[in-house]
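Quick one: the structure is below, and I'll ask about it shortly.
Below, a portion of the complex is reproduced, with chain positions unchanged.
As written, the chains take the letters A, B and C, and residue 1 is the first residue of each chain.
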Amino acid sequence: MDRLETFPNPAVGRQYRIKHILHEFTSVCPLTGLPDFATVTIDYVPDAICLELKALKYYFLEFRNMGIFYEAVTNKILDDLVERCNPIEMTITTDWGVRGGMSSVITAQYRKQ
Amino acid sequence: MDRLETFPNPAVGRQYRIKHILHEFTSVCPLTGLPDFATVTIDYVPDAICLELKALKYYFLEFRNMGIFYEAVTNKILDDLVERCNPIEMTITTDWGVRGGMSSVITAQYRKQ
Amino acid sequence: MDRLETFPNPAVGRQYRIKHILHEFTSVCPLTGLPDFATVTIDYVPDAICLELKALKYYFLEFRNMGIFYEAVTNKILDDLVERCNPIEMTITTDWGVRGGMSSVITAQYRKQ
């Protein structure tokens, strides 16, 4: 999470949406040690700062050899990114490849109060 | 239903959605004895516990040679899963292959009160 | 309409949706005598009884050589099925093939009061 960088929102005061879709996320199943693959979508309304894209890509690399469950990784990404850029709202969606004839989609959401 | 297993929700307190899509469900028509094929979608908001995926796959295998109607199997899956993981809300959708030029989709929903 | 058969709703008390999509409906244009082709979708919330699928298929065969307009056939199917299974709500959609560079979709809805 230390890798995450930000830059000042160029349109503070206007509530607009930024969506980044990472088509190539991979982590490891903590039970089997086998890799999992997902598409990860970040959809947020920035407040004072925005997430820098290149650093975001490096942040996701940290999961490449990490053993972690679908539900946990989705909530961890939301927690990390909210802490780093303090958005007005943010939704994380992870869409996982087929395992045993079954695919999965996890969606977690944060709204500033 | 005894096969179903669970694990503790890693983000209790946050209302987030988990969707599992089983692309390879099959049961048997109780009238003709011929197999039926469907895609089954489970979409739920967990409370204290989550459904474990591997056990879920084995749970669905129990229907492979069971004679049961579309409407009944959809409601039975909802009843079984709600009883087992006690979610905040859950929707089951079954999408059935063509029979006599006709395909069918059944959707049943539970919300904790 | 006499052909329509029903069976008891296996989950009375739960409001769930049943959708049947007939991909191969055909009737006849009353002006030209030429056949029309449509996909017909029945989407309903059952009350005490459900529509039986095989009888439903035979019901639709009655339109094969009947001369009837798009708007009339859509409303007639809705009237017939509502009368037969007395649902909580029902929507009929007919999606017609291209005629003169133009395709048509008719949608009629019933809600029990």
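Criterion: a residue touches a chain if its C-beta (ideal position, glycine included) is under 8 Å from a C-beta of that chain, and two chains touch if they have at least 3 such contacts.
Note that this is a predicted model, so its numbers are computed, not measured.
Count of copies in the whole complex in this file: 10, from one repeated sequence with 3 chains shown in place.
What we mean here is this: only the chains that are shown with their structure count from here on.
The rotation relating subunit A to subunit C, fitted on Cα atoms, comes to 145°, given as a multiple of 5. If you average the Cα atoms of subunit B and of subunit C, the two centres end up 28 Å apart. The distance from the centre of subunit A to the centre of subunit C, each centre being the mean of the chain's C-alpha atoms, comes to 45 Å. Annotation for subunit C: no residues touch 2 or more other chains. Within the complex formed with subunit B, the subunit C residues making contact are 7, 9-11, 14-24, 46, 50, 53-54, 56-57.
Listing the residues of subunit A that touch subunit B in their complex gives 69-72, 74-75, 98-109.
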